[in-house]
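Yeah, one chain of the complex is gone here, protein chain that is, but the others are all in their spots.
Residue numbering begins at 1 within each chain, and the chains themselves are lettered A, B and C in the order written.
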């Protein structure tokens, strides 16, 4: 689809900063999140988790737990079937360990009891006979030929013979003659990097309330996609989709982490067994141990540059681990690594290895932050070696319209150069720095997706409009959807109300992920509005006794298309709605689409940091984000995505990490020691939105949600390097690492 | 589990001594509830002492201040008198947790939890503070330094509990300071910390000092060599460096998720040096 | 005929070729033709592939038109956060 004509229109509603429709509920405490819903007769579900990183489950004896007064059901893997589909089987096995506990915190059994105290007591009565096995949590160790085997036989056909037993996939991207490219360089740098796993860190715990009796199920849960939850749960429990209705609660953050299931199938199984509604709410410690953090990595990057700053070739080898189940995130990391550059010769190689860690879930631009961090660090180091301006060098080598992307296709309209130019022109770039301060720069990239979307738009009798859509609103999307409907219909924003519905009320909607909602749901909303407009114009044509084509829609009114069409007073949407019954019945529009053509997005971040020379503590003192957002439908929420993603990236760069001990147990499963940034850690995050229209959307919208987490990792590493005179090649750059590097430099 | 609200200190001591190991004191509750929730402790009774006489009071005594066991951090910070006399103790207490935690947490709880990284403890030890302990045999006083004995361990006998902290009087030109290192700016447990209390003579040289370290050993450390390094000096660069070196020598930390031996040792010296400078400035301004 | 660029790891499954030519006028025909001419690609196609047509990425829409002169690049099926 192409919508060139519409992208330059004058918008009336789109681009304004209206109040979000769910705002009042959320500031008064009325909004209902996952844990806020209860029903009479509800039981409390609790999950028993493996204390071991890797252990064969010889036997589970739950008889004493079942005998405890108040316990209504106990389930283990034996209460589930074995799905044929490997991906579904992995998701189920991650929810409840089958033969082996594959990581510390892996679920092995669950109970439903009359209250939390009883459930807790029951868990202690379940006897699990474990045979503890050797484990591996580090990605390099897991790649080795003699590593403890996490799962047998999970390598796909891409894995070369002779690879270690935990390697599940290999991939490779790129073009051109690397050898010739490196030969042209005046300097070739090769560096190795390591990054630790991070967690999305949403503040709302996973929570669900399940009822499954008589073969019919009702599930209330916090999720980024109720349709996916239905599909996965129905598959795992052997139900037909029609028999399970899933309603998404308000969602307290997801960032990719709520795009799968962890507790929902367990709650349904407990309900099926007990015949009662079952509520499960995860504790924070369970969330860290047993939901889906992102990958950890080990990477080698080699880049060649001429003395005057032309990058001649780039090569990267990425080794990711995504936990105890096969994970393909490295493939996205490998495609994204060099996306910001126009290169004659480029190659990326990606490997994934199994480890005794929880199954990775998506986290904002999955795979891209770490590979781009490694590339942007080496580019910066090359600039330092030759005394080149890091922004000029990026401009000089930037991917632009017509560049053959490092992952294959040729870019059409992209905004990287414009974004870099905006950074160059911004006062931040030339502002003076204080003592012990340094400035870092990094580019970032994300693909953005579209996907399956349904929107239903109904005209009410008073001329107001109701919209039903199926994507949980994480960051204000109900507002942007209402805005696009109002824009298209030519009516005020407050005449439109958007609700997010359950799985029974619309066709399949893909998950709220991949920065897709404003793009894809917006597109479907605009099409649904156009469908309704068509109906309204047809009704008016009948009233006026003229052809449908002779009626046009403008500013919320049907009008004759010109003098030849006849002399009629325009009819407003209210007037048309009021007589809908008389003119043929209720008026609605709907649209169902697999939206494609989301349009990639680039960002450039500038970070100033100050490093304490005696302690290695890093303070971010100034931060500016430049990002191509396409048309910014609601600028406040576009800025919010840019600021929020940046701060997640800052946390990743400085302090967030999964810390496992020698026994493979997670040491920091709480917000005390998994250190996400707090308000006092940060300066204001200045957002600069660039609006380079996406030709694939009627209003030029691009996804904006993910790109912003990508650049902070290298921007901060590059800034620290310039502030402290040392370069780290690992994340997070926690103070002990920085101080050690400074001290060994002397 | 039972929730008990004894009506007197004697009754509380009686409950505690009859239920040794089964009863836990609730004052601020910020550690107790976390331990309860995680299943780390499973007491049969919780003994709430907040409402007992004097628990919420800050009173002048012999030129110093007696601070009740249930006085939360935020109240200490609002007390102009304590703040003027022992600013380092107050700033240490105010570093315990967030604003929300400040509304509940107490110095006594911080001390009796036995954590080697407790923020208020090095500052109290630098201040040579004492605690008053109630027990089945009546009250006794004890130096704060002697309360913790190791990680999670304290010297109190069964049935005993702390009812107040006493911060002593001090001469005119004297002050204190406390600094800790955390990776973020708030919300973390100290990776290393240092308290310094000092007194200045007429000529501006240091006549007395106490230097303490936290989070670099199984319990708070009183580093006498560090104090010696600055007594008789004006805290010139050499003296400050000697103080830092003495602290590094004394530190015997462990490697864990919060920091390395190397980092903690180095930073303990840096913090002691910086805290000494702050205390020096404060004392000089008096 | 459409020239389809394969990503590196697929080349081993397609006799080492970087670009393969197949007869196809849309995404579905492309997949079918690739499976028929290079059976080694089947496992990856089953796991999921996207296709970039003239620079724009399509995740799975079968009837997306491909013109003979289109730039066609195969990509792994991707997910976001």
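Going forward, a contact is a pair of C-beta atoms (placed from the backbone, for glycine too) under 8 Å apart; a residue touches a chain by one contact, two chains touch by 3 or more.
Going forward, contacts and distances are computed from a predicted model.
Q: Report the protein name recorded by UniProt for the chain absent from the figure; options are "Cytochrome c domain-containing protein", "(2Fe-2S)-binding protein", "Branched-chain amino acid ABC transporter permease" or "Heme exporter protein B".
A: Of the names offered in "Cytochrome c domain-containing protein", "(2Fe-2S)-binding protein", "Branched-chain amino acid ABC transporter permease" or "Heme exporter protein B", the one UniProt assigns to the missing chain is "(2Fe-2S)-binding protein".
Q: What chains on display are touched by the one that is not shown?
A: Every shown chain touched by the left-out chain: A, B.
Q: Looking at the whole complex, which of A:9, A:30, A:64 or A:216 touches the chain that is not displayed?
A: In the full complex, the listed residue that touches the missing chain is A:30.
Q: Tell me which residue among B:167, B:187 or B:276 touches the hidden chain in the full complex.
A: With B:167, B:187 or B:276 as choices, the missing chain is touched by B:187.
Q: Touching the left-out chain: which of A:670, A:695 or A:725?
A: Counting the whole complex, the residue in contact with the absent chain is A:670.
Q: Looking at the whole complex, which of B:7, B:59 or B:99 touches the chain that is not displayed?
A: B:99
Q: Since one chain isn't shown, list which residues of subunit A touch it in the complete complex.
A: 17, 19-20, 22-24, 26-33, 35-36, 38, 117, 200-205, 250-255, 281, 283-284, 474-476, 634, 636-637, 639-640, 643-648, 670-672, 676-680, 682, 684-685
Q: If you put the missing chain back, which residues of subunit B would it touch?
A: Residues 1-3, 26, 29-30, 33-34, 36-38, 46, 48, 50, 72, 74, 97-104, 185-187 of subunit B touch the chain absent from view.
Just so we're on the same page, only the chains that are shown with their structure count from here on.
Q: Between subunit A and subunit B, what distance separates the C-alpha centroids? Give it in angstrom.
A: Roughly 44 Å separates the two chain centres.
Q: With touch defined as at the start, can you tell me which subunit A residues reach subunit C in the complex?
A: 156-158, 170-174, 200, 255-257, 259, 328, 331-332, 335, 347, 349, 362-366, 407-412, 446-451, 513-516, 594, 596-600, 696, 703, 705-706
Q: Touching subunit B in the complex: which residues of subunit A?
A: Interface residues on subunit A, with respect to subunit B: 120, 285, 614-617, 619, 654-655, 659, 667-668, 671-673, 675, 677-678, 680-681, 734-736, 739-740, 743.
Q: Considering only the defined contacts, which subunit C positions touch subunit A in the complex?
A: Its residues touching subunit A are 5, 7-9, 11-13, 40, 43-44, 47, 52, 54-61, 64, 71, 73-76, 78-81.
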